[in-house]
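Pasting a structure here, questions to come.
One chain of protein is taken out of this complex; the other chains stay put.
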Amino acid sequence: MSGSTFGTIFRITTWGESHGPAVGVVIDGCLPGMPLAEADVQKELDRRRPGQSDISTPRKEADVVAILSGVFEGKTTGTPISMIVRNRNVDSSPYKELRHTPRPGHADYPYEIKYGIRDYRGGGRASARETVGRVAAGAVARKILAGHGIDVVAHVIELGGIRARGCEIAPPGISDVSVVSNMSEMKARIEESPIRCADPDAGAAMLELVRSAREDGDSIGGIVEIIATGIPAGIGEPVFDKLDADLAKALMGIGAVKGVEIGAGFRCARMRGSEMNDAFRISDSNGTVMPETNHAGGILGGLATGAPIVCRIAVKPTPSIAMPQKTVDLRTMSEAEITIKGRHDPTIPPRMVPVAEAMVAIVLTDHLLRDCSTKTYIPER
Amino acid sequence: MSGSTFGTIFRITTWGESHGPAVGVVIDGCLPGMPLAEADVQKELDRRRPGQSDISTPRKEADVVAILSGVFEGKTTGTPISMIVRNRNVDSSPYKELRHTPRPGHADYPYEIKYGIRDYRGGGRASARETVGRVAAGAVARKILAGHGIDVVAHVIELGGIRARGCEIAPPGISDVSVVSNMSEMKARIEESPIRCADPDAGAAMLELVRSAREDGDSIGGIVEIIATGIPAGIGEPVFDKLDADLAKALMGIGAVKGVEIGAGFRCARMRGSEMNDAFRISDSNGTVMPETNHAGGILGGLATGAPIVCRIAVKPTPSIAMPQKTVDLRTMSEAEITIKGRHDPTIPPRMVPVAEAMVAIVLTDHLLRDCSTKTYIPER
Amino acid sequence: MSGSTFGTIFRITTWGESHGPAVGVVIDGCLPGMPLAEADVQKELDRRRPGQSDISTPRKEADVVAILSGVFEGKTTGTPISMIVRNRNVDSSPYKELRHTPRPGHADYPYEIKYGIRDYRGGGRASARETVGRVAAGAVARKILAGHGIDVVAHVIELGGIRARGCEIAPPGISDVSVVSNMSEMKARIEESPIRCADPDAGAAMLELVRSAREDGDSIGGIVEIIATGIPAGIGEPVFDKLDADLAKALMGIGAVKGVEIGAGFRCARMRGSEMNDAFRISDSNGTVMPETNHAGGILGGLATGAPIVCRIAVKPTPSIAMPQKTVDLRTMSEAEITIKGRHDPTIPPRMVPVAEAMVAIVLTDHLLRDCSTKTYIPER
Partner (left out) sequence: MSGSTFGTIFRITTWGESHGPAVGVVIDGCLPGMPLAEADVQKELDRRRPGQSDISTPRKEADVVAILSGVFEGKTTGTPISMIVRNRNVDSSPYKELRHTPRPGHADYPYEIKYGIRDYRGGGRASARETVGRVAAGAVARKILAGHGIDVVAHVIELGGIRARGCEIAPPGISDVSVVSNMSEMKARIEESPIRCADPDAGAAMLELVRSAREDGDSIGGIVEIIATGIPAGIGEPVFDKLDADLAKALMGIGAVKGVEIGAGFRCARMRGSEMNDAFRISDSNGTVMPETNHAGGILGGLATGAPIVCRIAVKPTPSIAMPQKTVDLRTMSEAEITIKGRHDPTIPPRMVPVAEAMVAIVLTDHLLRDCSTKTYIPER
């Protein structure tokens, strides 16, 4: 059954396989009248593409986006925006010999069972290449959010057990954190880092670790944090389409993500109510109500509180490793051993950053638009 | 905007406020011809209701369910099943004085901002009482699942930092775990425990801790694990409606949940690929393909692998605590102090168990039905 | 699969069978802060219920509505509104003997095939009684519309071949029609008429005809017109959720409706473009653009033009007739003859009026709310 569409009002549908002719996305429900150029989208795709440092796959994907509809004379028209990125010719032959021996940690096996057929080349539909469409749509969402003063930034806060310092957000409380008060500086630091870690020292250590794992033919996991600022209080739709519920779906639905937490997250299991509860106060800056700390991660009862939204995702180590692995041969139903060839990113979190930002931006845009209907009551005359 | 409906084919809509006349649920898309009696649902509601031990609120909710439609001569008809539970008369007066001073950690403030009006009595729509509808719908889902050999069980694995032992599931691998091979024993132990912990020693220590927190006028958080066995490989709908994505949405959308993880979850951030990847083998018992370990928690690429599905959720400490708390008065926009009266559960996880089971059962039922259309191709004659 | 929910933002779910304990509806997505009392809904249910004249079934359904959620201190809270109407005890025995012999023109046969089980009493889920929920939801929709200056009225324009005169709307052009300029007078005339026909002479002849058909043990069909005024230009969501497409779905989905047309409708097949096209002019009254005639029925390209929306529906003669009818016995798979007992409305259109109004009101409310997101673009600062 269909599951390739996400969102309710701002709605995206991605399509495409890793080694097919192209990948793409259709955005339905974008606001009309917004300036939009291919360069707006290209910028984000460039952040996503591989080959940006020595720890990402050297495959030089040009990933040039073309906007095929929904934009006229440089502005969105409110009609569907279709975007396409051609796949470069890549050698599919290494995948051929893995056709009947599902790779551990990959989607090969359940795809085979579900569909009885799959494009096994490069992971087919289950490839990370599918995220091209998400990032392209996210670029459009970010432009809408920017008009509302909303910004989204992600960074690697842990890799292979090494933790970034001085750049964490939520638990200690908003006011302690330079990050949010200086979002642009933080973003610059993240973009400079090949690991996309805002703490340069930790970033250097992480880079070392990644290189060493690659030497071993192995891979490492990590944690990415996503922060969104400027969300108006009240965004979210109880009781099932809560803001945190939709963020969890959006983030858990990215390949390799195995956990999602909001605010204090799993740490809350060891906290007491007196510590976890964020007291309300009157903000000095603008006189609105604002939580004093942000253990809630900007969301209470599924609705934004006005504080920054803070999510963290656990990203598993890349399943494509160079070591031999045990699996089964689906033709003979006997056990087998495979070795995955070619070069693969030894760690995913740095490249996850633009994808996670995109998904959060899409959820926030959708909920921003969903919320607007709540305000439209006009008394009967 | 509407957000009170969950699911695609097996679809539930809950309604009702804590101190309104009733709460309820409509299930649309239930299979026809299935025996269903109020007792099937009542059983689960009885597991959910408060007053079952000295650490849950003494409010004696009878919570008697009535099925108003969709069942004829003891069987489902495939038409919507409407279920209703009348609210007992409860004293709303303690909430009156909190009307303009939002309780920290509760949804009061963002509801007020979003809607401009709210039923403040007992938390209104944001009350845990809303989960009555979820549990009732979950009871129906569980009957469908049972026909397919699928079982769902949840238990408290950590409370206030105390961890249960000998009853963890996924990470060490399936075969190590007596739990799955002896699901019925595990369920019995969980039901016997006032904490719903399968490890009696840990359970006793947890109980002590909860009592002590209550003495302090405070509350404690914990972690609940949910295990589902018998899921056929291939269930799930990429790329957005992945099984883990929908589980994450369903679970994060329960009040007080701040984190969701699948399989190894956040631990995967510190694992290497060679450790995280679950090798495939041929199962001794039935000759099918089965992962040797289950760090994936039963899901790869958003599709079930056939191994048990394992989720864990972080549950925050009850926000209603007896200590004085700082907040603001929304009338005067000045800072204020409140004390929440009445008795409240000092910890949520034990009562979260049937709710989490219900939400997982609903997701699995929906995806089981969604998957069926994948199998219907008939070659053109 | 589930099909009992209608609408996208203003979303209704109906439930209940004719002879079950109750019927009802849950509205999700109603605007907060709107005054709403049971009397607002009761008023419309009273217009719907049978026994209002000698040509409708004498079954005295009290049809008293109770609002169970979503309203607090007399105002909507933005949370789901659950409404319930208890079914009176009615004698189901006449249906028992028809259990295995599907009534011609009724849903009995395909329900049996689809579900393998059905509540055969009084038509079960396929009974016109299901429209109680629609009318209740429509009453809420109408209150929202009233705030936007939108009104909806329906009337019988043809019955058994007798056509009402002097009260047609669209084709001749808006300005010719007293009806729209005097909506309240028209409504009064319609409510006075047992046939709900605005032309008293035609109404009298129709009434005669209906009585005569009843004498014959037969039934007659007719046409109902629905007019909505005050719709802002631009409402509707191309290319599939066009306003006329959603109206067609809503109206064709009412039992007994076999045709839907907008504006000139089927007459347009015999018109030329030079006649059909409505020229635009500047309205004298308010300086806005307005079509000079209204063959389009207020909709172009699936979007409202600002002119009154005009739909017409063909309503088949009541399938429950007193004459013997040929059918099959599903047990023996042999041909059989049945006679339907009890009293049934000899014509449906008069009672269709409030139902059709309700469905149009629901579509318009949903689209009014859907449109609001189109207006929210804020340029990036």
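The chains carry the letters A, B and C, assigned in the order they are written, with residues numbered from 1 in each.
Going forward, contacts are C-beta pairs under 8 Å (C-beta built on N, C-alpha and C of every residue); 3 or more make two chains touch, one makes a residue touch a chain.
Fair warning: this is a prediction, and the values are worked out from it, not measured in the lab.
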* Candidates C:Gly78, C:Pro102, C:Gly122 or C:Gly203 - the one touching the absent chain -> C:Pro102
* **For chain B, residues in touch with the removed chain** => 8-9, 29, 31-34, 78-79, 143-144, 146-149, 238, 368-370, 372-374, 376-381
* Asked: Hey, which chain A residues sit against the chain that's not shown?
  -> 1-5, 7-11, 13-17, 20-24, 26, 28-29, 32-33, 66, 68-70, 72, 75-82, 84, 114-119, 124-125, 369
* Asked: At which residues does chain C meet the chain that is not included here?
  -> 1-6, 8-9, 14, 102, 104-107, 109-111, 113-115, 125-126, 130, 158-161, 213, 218-223, 233-242, 244-253, 255, 258-282, 287, 289, 291-292, 296-297, 300-306, 314-321, 323, 325-328, 330, 333-335, 370-371, 373-374
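Everything that follows uses one rule, which is that only the chains that are shown with their structure count from here on.
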* Proportion of interface numbers common to chain A and chain C (over half same, under half different) -> same
* **Centre-to-centre distance between chain B and chain A (centres being mean Cα positions), rounded to whole Å** => 25
* Structure fact -> Separation of the C-alpha centres, chain B versus chain C, in whole Å, is 39
* Structure fact -> Among all residues of chain C, those touching at least two other chains are 8-9, 29, 32-33, 78-79, 369
